[in-house]
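Right, one structure below, let's go through it.
With one protein chain removed, the remaining protein chains of the complex are shown where they sit.
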Amino acid sequence: MKRKMIFSDFFRNNGLVMGGMLMGLVGFWLIFLIILPQLSMLDYSFRHNLPPAELGGPKDVYTLSNYQHLLYGSDTTHQSYNTVDLKVFLRTIFAAMMVTVFNIILCYPLAYFLGQSKGSGLVRLLVVLLIIPYWINEILRAFALRIIFGENGLLNEVLLFLHLAEAPIDFIRQDIALYAGLGYAYILLMLFPIYNVIESLDRNQIEAARDMGASWIRIHRRIVIPHAKPGIASGATMVFMLSAGALAAPQILGGPSSLWFTQLVYQWFNDSLNWQQGAAYAIVLLVATITIVLTVMKLFRVNMGDIGK
Amino acid sequence: MNSAILMRLALGAYLLIFFSYLLGPLVVMSLTAFNSAAFPSVSPWACFSYEWFNVLFNDKHIREGIYYSIIIGIGTVILSVSMGLAASIVLTQIWPRLRATYYTLITAPILIPGVVLGISTLVFWDRASRFLGAEDGSLLHGLFHNGIFLTILGQSSFIASYAMLVFVARLQRFDPGLTEAALDLGASHTQAFRKILLPFMRPAIASAAVLAFLASFENYNTTTFTIIDYKTLTTVLAQKVRLGINPSISALAFIIIVLTIFAALAFETVQRNKKRQQEVKQGRIIAAKGSLLPGFLRGNAAAMAFCLLAFAVIVLVGTAQSYSPEACKIRVQEARQMEIQQSIEALQKARAEKEGAQPVAPVPETLAPAAPTSGAFGNVFAPNNLNSGD
Partner (left out) sequence: MTSGVAVDLDDIWIRFGDFVAVREANVAIRGGDFFSFLGPSGCGKTTILRAVSGFLEPSQGQVRIGGRNMAGIGPNKRPTALIFQNLALFPLMKIWENISFSMEVTGASVAERRKRADELLDMIALSGQGDKLPSELSGGQKQRVAIARALCANPDVLLLDEPLSALDLKLRQHMRTELREIQKRVGITFIYITHDQGEALTMSDNVAVMKAGVIEQIDNGHDIYDHPATPFVASFVGENNVFRGKVIQINGNEAVIRSNRSGDLLSRITPAAVGKLRVGDDAMMFIRPEVLQPGAAEEDGRNTISANVIHEEFEGNSFSVLLEGEGGKTIKMAVPNAGQDKISNRGEMLSLHYAPANAVVMPAAELASE
């Protein structure tokens, strides 16, 4: 009864045509582009990979085998763990966290500098300079780093020239290129949210604190960082989720022997054509990353609503 | 006093490091576009050359990729901007108790990894086509397994969230009283939307559309799953970069960088001009007459940079039509041959000293890239070439 009231109010406020269009668009988005696809992926992940003829047949039943595969591999006896895939998974999560932390440390000072020196010509120039790499394709950015980190790349040439290294260092195989690339790829998504919140901080607060004799460290710890927390949180969330879910950078910059978890998903889909297995891995990635984000947010007492502001 | 100087130095060093990390790779990549060496590099600089632009413009896959990227971009803009706008309007009216849930739902796609969105789209529409009993080869089956259709849907699912955030920011400053006033004056709901809300939202719609198009254009993670047998620019690039890199990609990157700088400067110019006009209007600045520079350039650093850049590009394209690095290339090749010869000889000597006489290793034949017939850019600027696109 109450629900009906809400809908009738909605159509009263918007008219039948507009209300219908609004409802239709939002409904299509929510139902057909968000909810149902996620549910059907979830459903897929619990099914066997069967040839089309056996679909709906007696073998088409729900199973946990796709998830078991991540834990135990194709070993049906469950004796030993699937160390290869599990390692990739843990490495992905851990490296994504490190990339996030690295980005926070690198971006915070610049965000503070930009946010507090309002309107000067230099700041405007810097902001324009920041925006330019923002719109360069993710793949091209990874490519640029590959040029630099390659065996005959610029960095090796410089190191050899300066006699800092005796032989070319294989940055790609050692994953240095990958970490640098991931840190590079999403750095602006860390910078801008922090910059936005710091810009809204009243300069007088800092002056007042300094006037009362607080040290710089204390000013940041007690005033700037608490104020910037929502920005840091949304930046960190974005960077973490995007790094953990990155595909292009690992494909281009990753070493041949070490994989990123998304690459496993990609392989299940495009190489092994086992969508069910791929869906299960994707679900694991989704659940793990969201759980981590929510846990960290709870730990630092940030609300979901602050994100995306 | 001393510590203040130290502070400034530290800040300067930090800014330098940050911006070299951010921009350095792009500069290096741009430079490699002009080096004739087959592997993108700057340090053994061979010849200044435009040939990689030529290779780029003659690359059928890239041209095709750009074509589909634009088609998908347009579709995504239309779908995601309308869904985002509708979602933001609903957000302002939704029952307060549902608001938080609703907001979480419509912002969630931003946080869902693109890979997951791509997979779920693929899986769902495959499922939908089977559920509707569409047979192989039927129209519905074709549509639900069409790379363009799926990519537009997959990309829109999260780009609409970005668009929605843009609209919410603007809607917060909208006075709902205006819509009520229009209704009160006899407008239908559709008229009130078209004549009052839509004009108010126009700037936000423009920026959301640009944002959506760029996001769609450079998306990889979702697209790589949903595109199936089509290709977009990013999937072509990814494939090329993974299989082996060559400087024609640097050339593409250089073009994109130049275009981006153009757009950024143009935007900045317009912004400053607007601000200036307002100031002139308010009488804070007197519009000086009889200056040497045309009006829009005065006191507008961005506009001047814009003109300089435009000039530089014209010069670049102009020289590219006539400049030919052939002579240099031959020189470099000779030098290279010599070098190889020397190292081989040295090697042979060393071996001969060690093990006595051994058969001579064959000299690797380094093939020069096919020489461009006339001018660089493969005459893309000639009218006929534009038609032979695909």
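Letters are used for the chains, namely A and B, taken in the order the chains are written, and counting of residues starts over at 1 for each.
Criterion: a contact is a pair of C-beta atoms (placed from the backbone, for glycine too) under 8 Å apart; a residue touches a chain by one contact, two chains touch by 3 or more.
Computed from a prediction, not measured in an experiment: that's the story for all the values here.
Chemist: From the listed residues B:115, B:182, B:241 or B:303, report the one that touches the chain absent from this view.
Modeler: B:182
Chemist: In the whole complex, not just what's shown, which of B:170, B:195 or B:351 touches the removed chain?
Modeler: Residue touching the chain left out of view: B:195.
Chemist: Spell out, residue by residue, where the missing chain touches subunit B.
Modeler: On the subunit B side, contact with the omitted chain comes from 175, 177-178, 180-189, 191-192, 195-196, 199-200.
By definition in this document, only the chains that are shown with their structure count from here on.
Chemist: So in the complex, the part of subunit A that touches subunit B is made up of which residues?
Modeler: Going through subunit A, the ones touching subunit B are 6, 10, 13-19, 21-23, 25-26, 28-30, 32-38, 40-41, 43-44, 55, 106, 109-110, 113, 121, 124, 126, 128-133, 135-148, 150, 152-154, 157-158, 184, 187, 237-238, 241-242, 244-248, 251-252, 262, 265-266, 269-270, 275, 278-279, 282-283, 285-286, 289-290, 293, 304-305, 307-308.
Chemist: For subunit B, which residues are in contact with subunit A within the complex?
Modeler: Within the complex, subunit B contacts subunit A at residues 11, 14-15, 18-19, 21-26, 28-29, 32, 39-43, 82-83, 85-87, 89-90, 93, 95, 100, 103-117, 119-124, 127, 130, 153, 156-157, 160, 165, 188-190, 193, 214, 217-218, 220-221, 224-225, 233-234, 237-238, 241-242, 245, 249-250, 252-253, 256-257, 260-261, 263-265, 268, 301-302.
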